[in-house]
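Shown below is the structure under consideration.
With one protein chain withheld, the remaining protein chains of the complex are depicted in position.
Chain IDs A and B follow the sequence of writing; residue 1 opens each chain.
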Amino acid sequence: MTVFVVRRLGLLALSLLGASILTFALLRLLPGDAAASVGGITADKAQLRSIRHDLGLDRPLIAQYWTWLTEVPTGDLGHSQLNGSSVTGELGEKLRVTGPLVLGALVLALVFAVPLGMLAAVRRERRDGTAISVASQLGIALPTLWVGLLLILLFAVQTPLLPAQGFPVEGWADPGEASRSLVLPTLTLALSEGAVLLRFVRSATLDVLHRDYLRTARAAGRTRTGALLRHGLRNAAGPVLSMLGVQVAALLVGAIVVEKVFTLPGVGSMLVADVGNRDLVKVQGEVMLLVAIVLFVGFLVDIAQRLIDPRLADVRVREVTG
Amino acid sequence: MTAPAVLLRAEGLTRTHRLPRRSLWAPPGRRYALRGVDLTLAEGGALGVVGESGAGKSTLIRLLLALDRADGGTIRYRDREVRPGPARTLAWFRREVQIVLQDPMSSLDPRARVRDIVAEPLECLGVAGDHDARVDEVLAAVGLDPDTRDRYPHEFSGGQRQRVAIARALAPDPRVLVADEPVSALDVSVRAQILDLLGDLRTRLGLSLVLVSHDLGVVQHLCDEVLVLKAGEAVESGPTARVLGDPSHAYTRDLLAAIPTLPAPRASVV
Partner (left out) sequence: MRARIAVIGVLRALSRDRNGLIGGTLVAILVGAVLLSLAWTPYDPTAVDPNSPWLLPFSDGHVLGTDMLGRDQFSLILVGSRETLVIALVSAGIAAALGVPLALAAALGPRRFAAGVVQLVDVAIAFPALLTAMILAAVFGGSVWTTASAIGVAFGVHLARIARAEIERVAGTDYVLAAAASGSSTGRTIRRHILPNIAPTLLVQLSLVMAVASLTEAALSYLGYGSPAPAVSWGRILHDQQPYISARPLLVVWPGLAVALTVLGFNLLGDALRDATDPRLRHGGSGAVAKADGERAVRAIRPPAAVAGALLEITDLTIRIAGRTVVDGVDLTLAPGERLGLIGESGSGKSLTALAVLGLLPEGAEATGSIRLDGAELLGRSERELARIRGDRVAMVFQEPLTALDPTMRVGRQIAEPLRLHRGMTRRRADEAAIELAARVGLPDPADLVRARPHQLSGGQRQRVGIAIALACRPALLIADEPTTALDVTVQRDILALLDEQAREQGTALLFITHDLAVVSSVSDRVAVLRGGRTVEQGPLETILHDPRAPYTRALLAAARATAFAPIEAPAEIPTDSVEAAS
């Protein structure tokens, strides 16, 4: 296990390095002179040169990358090229909206997708199982942003139960008000991602249902349901878990859209605005944060899988060669 | 009386696999799947390779057919060295030596028709002549109606599928057939038919045979030489009657003693 964790940690570091290079390269493609947008149209050449110097844009790309790279691990993601604000500081503030949104949606999606997905698999020949399956198929097809609009229509316009858009200016000063404005966004995200998760759970359960060890457990005195809960669940967890990394990526992307639909001041809205403003350093920091989260979840998932299924950690060559 | 010519000769065949790393400090271990195995197949001969699971039977087959690279040892066919490599450099060898695998369900591409399956070696090895006619010919030789050529493998029974696999092996008119547990996936009654077919083909076409099996009964019925493998090493070899009748190695004796036997029919007990 130790060998695996050490090796996997090394891989994570390597992935993060690769991701940072990709992010940096992707953003340096952006044409346009950041100095020009900072200085405005009135700036003359000398002023532009000095702005460039201040921003470090006159240094070689490698040097710029190195500076950025060495600062990232210290938690310093640099400063906005437009107004000089700290990227880390702003991200921390925005995460107070995006964090609860994404985590809440993940928990909610798991809570309804896991039992329903199992039910859809176990009762696939029956009417209720088919109904769940069809509903999840529809859920996957609905665009997240449209689900958001429909929820606004239903719960904010037709019956004004919840706020249609926005987030209190005071943030979490009034927790009740802040939570209320996150209900519909969280639900939107959870429905969209939950439908996908449900399909995964269903197919993982279907796979487990025909395994011999469930029959052994039943032969030892468990009921069909008992065997599935005792032995099926932990065996189906592996494949579902392995999709979690991809799921988190999907949730983060979904958050970008949902924050726009509900005009929430989160990381997603910040990213959309910064890409529009071509604020290189900020976009760089935001992309890196999202990608790092996805890679880190992937790392945790791999470790968790080893713990659940010891076969992965302890493959004997006897089994490989037959 | 001159001894028959040697067709296939393997010397010191060795194959190792890396074990997963157990510690950060020690280098990963290696395990021998096969260790210094020698064998010879005479022209017209039938060599049985027996052993239990993990003995290295499958590894040996892969090495003998140049489907995997050995870590040590050589294989020669009619005194010409055989080395794994690009398909075209081995065409001469594959025209001479063909294979029949254990489970015909998995050894036939489920998406290919019988005609394409059987014609595959003809096409790949650039065998001259009318391929369709040859397909019909070998299908008939293994007892299948040539009309079956447009069917898919799943439309056949297990025994028929194994006949298709044998027809594929026979298509390029090889001199040697290597069979890996050719009947162990089949029912008892079908098993006898396929064994009869193999024996019959051997005499009719003058084929030489390498038969790998865990079943000593099968080997006893088809082979005149036996090689006993245990954990990657050859423990004993020689004429079938000698090895099975008077084994010199303790492992062979144990193996023989473990076989459940069917009481002989009373009629034959005088």
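Assorted remarks:
To be clear about the criterion, a residue touches a chain if its C-beta (ideal position, glycine included) is under 8 Å from a C-beta of that chain, and two chains touch if they have at least 3 such contacts.
Since the structure is predicted, the reported quantities are computational estimates derived from the model, not experimental observations.
Checked against the full complex, the one of A:18, A:56 or A:92 touching the unshown chain is A:18.
Across A:96, A:180 or A:211, the single residue that touches the chain missing here is A:211.
Counting over the whole complex, chain A has residues 11, 14-15, 18-19, 22, 26-27, 29-31, 125, 137-138, 140-146, 149-150, 152-153, 157, 211-213, 215-224, 226, 231, 234-235, 245-246, 249-250, 252-253, 256-257, 260-261, 271-272, 275-276, 278, 283, 287, 290-291, 294-295, 298, 308-311, 314, 316, 319 touching the chain that is not drawn.
The set of chain B residues touching the chain not shown comprises 36, 38, 40, 52-53, 62, 65, 67, 86-88, 90-91, 94-95, 98-99, 101-103, 106-112, 120-121, 124-125, 152, 154-155, 158, 165, 168, 183, 187-189, 191-192, 195, 214-218, 220-221, 227-228, 233-239, 241-242, 244-246, 249, 254-266.
Convention: only the chains that are shown with their structure count from here on.
Centre to centre, using the average C-alpha position, chain A and chain B are separated by 53 Å.
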